[in-house]
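See structure below.
Only one protein chain is missing; all other protein chains are in place.
Labels for the chains are A, B and C, by order of writing; each one numbers its residues from 1.
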Amino acid sequence: MKIGLVGLGKMGNNMRARLKKSGIDVVGYDTNPDVSDVPDYAALAAALPAPRVVWVMVPAGRITQSVIDQLEQVLEEGDLIIDGGNSRFTEDEKHAKQLDPKGISFMDVGVSGGVWGLENGYGLMVGGSDDQVERVMPVFDALRPEGPRDEGFVHAGPVGAGHYTKMVHNGIEYAIMQAYAEGYELLHASDRGIDVTGTFKAWQRGTVVRSWLLELMVRALEQDPDFRDIDGYVDDSGEGRWTLEEAIDHAVPMPAISASIFARFVSRQEQSPAMQAVAALRNQFGGHAVKA
Amino acid sequence: MKIGLVGLGKMGNNMRARLKKSGIDVVGYDTNPDVSDVPDYAALAAALPAPRVVWVMVPAGRITQSVIDQLEQVLEEGDLIIDGGNSRFTEDEKHAKQLDPKGISFMDVGVSGGVWGLENGYGLMVGGSDDQVERVMPVFDALRPEGPRDEGFVHAGPVGAGHYTKMVHNGIEYAIMQAYAEGYELLHASDRGIDVTGTFKAWQRGTVVRSWLLELMVRALEQDPDFRDIDGYVDDSGEGRWTLEEAIDHAVPMPAISASIFARFVSRQEQSPAMQAVAALRNQFGGHAVKA
Amino acid sequence: MKIGLVGLGKMGNNMRARLKKSGIDVVGYDTNPDVSDVPDYAALAAALPAPRVVWVMVPAGRITQSVIDQLEQVLEEGDLIIDGGNSRFTEDEKHAKQLDPKGISFMDVGVSGGVWGLENGYGLMVGGSDDQVERVMPVFDALRPEGPRDEGFVHAGPVGAGHYTKMVHNGIEYAIMQAYAEGYELLHASDRGIDVTGTFKAWQRGTVVRSWLLELMVRALEQDPDFRDIDGYVDDSGEGRWTLEEAIDHAVPMPAISASIFARFVSRQEQSPAMQAVAALRNQFGGHAVKA
Partner (left out) sequence: MKIGLVGLGKMGNNMRARLKKSGIDVVGYDTNPDVSDVPDYAALAAALPAPRVVWVMVPAGRITQSVIDQLEQVLEEGDLIIDGGNSRFTEDEKHAKQLDPKGISFMDVGVSGGVWGLENGYGLMVGGSDDQVERVMPVFDALRPEGPRDEGFVHAGPVGAGHYTKMVHNGIEYAIMQAYAEGYELLHASDRGIDVTGTFKAWQRGTVVRSWLLELMVRALEQDPDFRDIDGYVDDSGEGRWTLEEAIDHAVPMPAISASIFARFVSRQEQSPAMQAVAALRNQFGGHAVKA
C-alpha cells in the first residue's frame, strides 16, 4: 500500500518511519524541503496511485485547514483525506462537507502515543464509515501497537468520533496527571522522612494506581528527584478545553478534569488578578496588610 | 456594668472604645504596658466587681490558652471568661472543662466586623447557656450593630457554637470573595473595552449580587483600579481550613469553599511542586519542552 | 417619552408598570392579546413617534431573534432596538450588523432585579454608544433603583458589553449562592444544637457576609426552616455556562464558579453515570458491593 503523508514534524516523521517498517510505502510532503519527498502538492498527488489516501499530520486550526484546501485542489473523486492531527471534532464534519462535492472523502483519527509511538505503536481512535475504515486498515494496523487490534484501535463512530474520543482521552489524561501531581506535592510537603521517589517506584506493581503515566513519573523523578530543573509552568492543548466545553454543553459535571485545566491556567500566571482582588478585599475589610 | 478585657490589639482596642461609648466600664489588660490599664492579671481581677466577667480577645492557640491559664489563677467561683478570639470550636469545650472545677464558667463568641466594627458594630455569634447569655447581654448589646438584636446577634447554641458558626461564616466569606474575584478576573481579561470598576459600582443597587463585600470591592477598585499596588498573595486564617475539616468529617460536599481555600494556598507558592510534576510528565510523554 | 416594549411576561409586565409610574409612556406588544396594547408589530410601530425606541424583553435565543426579525420589517432608519433579555453577548454584534443596513441601531442591556425590580428598581448594565445611552437615559433612570445613578446603572462598554457584564454578574451570583448553601449544609449537618436560622439571621448586620442574598436566605429559612417543601433540584440559565466558556477561552481559572455550575448539573441527575463508573471500578478492584 502507498499513501501520502502531509506534515513531517516530530510526530509525522516518526509515523512515517513506523509505516515504512511495516511495508507501507509513504510519500511525505512538508513545507520544509529538507525533509519533504516531493516539492509540492501536485507532485504528491502525482506520486500516489488513484484512488489516493493522504494522511494529514499538521497542527490543528488554520494550518490543517490550509492543507485540506490545497489537497482539495490536487486530489480527485474517490480519493480519501485522513486528518490525524489534533483538530476539534467540530472541524471534521465541516471538512467532510467541504470535500464532498468533489467526491473526495474524509475521515478523522485521534492519535495517541507521543514520542513513544515510534517504538510502541500509536493508540488510534477513528471516525468514519465502515468502508473507509476497511480501506485504511493496513495503515492502522501498521501504526497501532502490537497485540489484539481492539486494544489499540477503535472505529469509534462516524466522522468526528475519532477526534471526539481523542479529546475525551486527553481530558482524562489531564486529570490523571493532576492526581499524581497532587499526591506528589503532599508527599513532598510532608516532613516525615519519606522516600518519595522510592514510593512512586514501588507503586508500579501490584497497586491500583499503576499505569503508564506512573512509569513516566518514576522516570522523571529518577532523572531529577526534586524537579530542580523543571519550572511548574504547564501549557494546555485545545483538547482539555474542548472537553470542558462539551461537558458544559451536555450538563455533565466535570470537577476533576476542570480542576486540572484550571491548575494549568494558574501555573502560567505571573500575577493572579483574582487573588489580587481577594487580597484587596481582605485589606479593605480586616486591614490585613497586602504585599505590594 | 464593668468588665475586664484581655488583649488590646487592633480588635480589642476598638471594642474597648465601642463598649465605653455605650457606658460599659472596661478594665483593659495587655502585655504591652503602654496600652494596659493594669499591670498584671492580679490587678485586673482586683479591679473588677465579683462575680467578674472577663472578655479575652487575643490570637487563637497558645496565646489564648496561656491567657486562660493565667485568668484561672486569679479568678474565682462565679466568674465568667468569654473567649471572643478566633479559637477553634474544639478548644471551647476543653476550656469549659478546665475552668469548671474552680467554678469559673466559660462561653465563646465569634466576632465579625473587622476594622469597621468600631463604627458599625460587631456581628456576634455566641455559644453558652441561657443564663450566661442573659448576664452578658448588656455587653453584647453595646458591641452589636444598631437595629433589631437578632439581625446582628445570635445565641447560636451551647459552648462552642459561637466559634463554630463564626467558622462557617468565614468559610462562606472565603467563597464569596472568590466569586467576586473570579468575575473580576474574567472582566479584566476580556478584551472588550469594558468599564470594570464602573460595572462593579453599578451592582451596588438593584442587583442580586449586592453585598457589603461588593461595596468593599468598589472601594478597592476606586483606590487602585488595576490593583497595581497589590500582590495576589493571600493568607488564610484557620477558620477556612477548619470549615473544610468539618465538612470532611460530616461528609458534606464543599466544592466552592474548598476551591477558595486552595486558591489561597496556590497564591502563596513561588513554585508549585504539583505543576512541576505535570510539566515533567508532559515532557516524558510528549517531549514537550519544560521551562528550567 | 414614549417607547415600545415587546414581551409582557413576568419581567416585561413589571417593567412596564415601573416605567409608567415614572411618566414613561409605554406601548406594549405581546403575542398574548389579553395583555397586549396593540394587535401586531405594524400597529406597534404606528403607535410610536419616530425615531422610535423599542425595548425587547423576551426569552433569549430563537424568540429574541424572531422578534428582532419582525421589528426589522416595521421599523425604519433612525429607530433603536434594545435587547433587555438574557441573550448571549455574541448575539448582540450579530443583531447590530443585521439591523445596520436599514439604519436601525441596536443596543443591549443586562437587567437584574428579579421579582423585586418593580419595587426596588432594576440594576442595569448597558452596551452601546454614548449617543444611544444618552437617548435612552430617561428610560434607564426610570427603571434603575433610586440613589446615585452609577450605583445601579453602568454604561459598561460597546454593543455586547451589557450582556457580557450581566453574564459575569450571574456567574458570580451562582458561586455566592453556592457559598451560602455549603455553609448551610454544614450547619445543618453538625450535630451541635445550633440555631441555624437564627445564625443566618444574625449575619445580616455587622458581618462581612451580609448581602441581599443572605436576606433572601433568611426569608426562605423563616418560611421553611428545614426546606421540607423544597427539592434540591436546580436549573441553570445559560449565563453561568457562558461565563465558564468565556473563562476557558481566556484561560481564566474559575474553580468556584465552575463548582457551583457543576453542583447544579448534579442536582438534576437521578443517576450519575460517573458515579456508576466509580462504583463499578471499586467493585472490580476491591470486590466492594454495589447497589443495584
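In the analysis below, contacts are C-beta pairs under 8 Å (C-beta built on N, C-alpha and C of every residue); 3 or more make two chains touch, one makes a residue touch a chain.
Being a predicted model, the structure only gives us computed values, none of them experimental.
Colleague: Would you indicate which residue among C:35, C:63, C:133 or C:220 is in contact with the undisplayed chain?
Modeller: C:220
Colleague: Which of A:1, A:35 or A:179 touches the chain that is not shown?
Modeller: For the chain that is not drawn, the touching residue is A:179.
Colleague: Which positions on subunit B touch the chain that was left off?
Modeller: The list for subunit B reads 208, 236, 241, 244-245, 248-249, 251-255, 258-259, 261-263, 265-266, 268, 272, 274, 285.
Colleague: Need a quick check: the contact residues on subunit C for the chain that isn't drawn.
Modeller: Given the touch definition above, subunit C has residues 10, 114-116, 177-178, 180-182, 184-185, 188-189, 213, 216-217, 219-221, 224, 227, 229-235, 255, 263-264, 266-267, 271-288, 290-292 touching the missing chain.
Colleague: Go through subunit A and note every residue touching the omitted chain.
Modeller: Spelled out for subunit A, the touching residues are 112-114, 117, 120-125, 144-147, 150-158, 160-161, 164-165, 168-169, 171-176, 178-180, 182-183, 185-187, 189-190, 192-195, 198-199, 201-214, 243, 246-247, 250-257, 259-260, 262-263.
The definition used in the following text is that only the chains that are shown with their structure count from here on.
Colleague: Any idea which chain sits dead centre by C-alpha averages?
Modeller: Checking distances from each chain centre to the full centroid gives C.
Colleague: Since subunit A and subunit C share one sequence, what rotation angle in degrees maps the C-alpha trace of one onto the other, as a multiple of 5?
Modeller: 180
Colleague: If more than half of the interface residue numbers appear on both sides, call it same; otherwise different. Which is it for subunit A and subunit B?
Modeller: same
Colleague: Roughly how far is subunit B from subunit C, going centre to centre by Cα mean, in whole Å?
Modeller: 33
Colleague: Roughly how far is subunit A from subunit B, going centre to centre by Cα mean, in whole Å?
Modeller: One centre to the other, that is 47 Å.
Colleague: Can you tell me which residues of subunit B touch two or more of the remaining chains?
Modeller: 114, 178, 180, 182, 185, 189, 213, 255, 263
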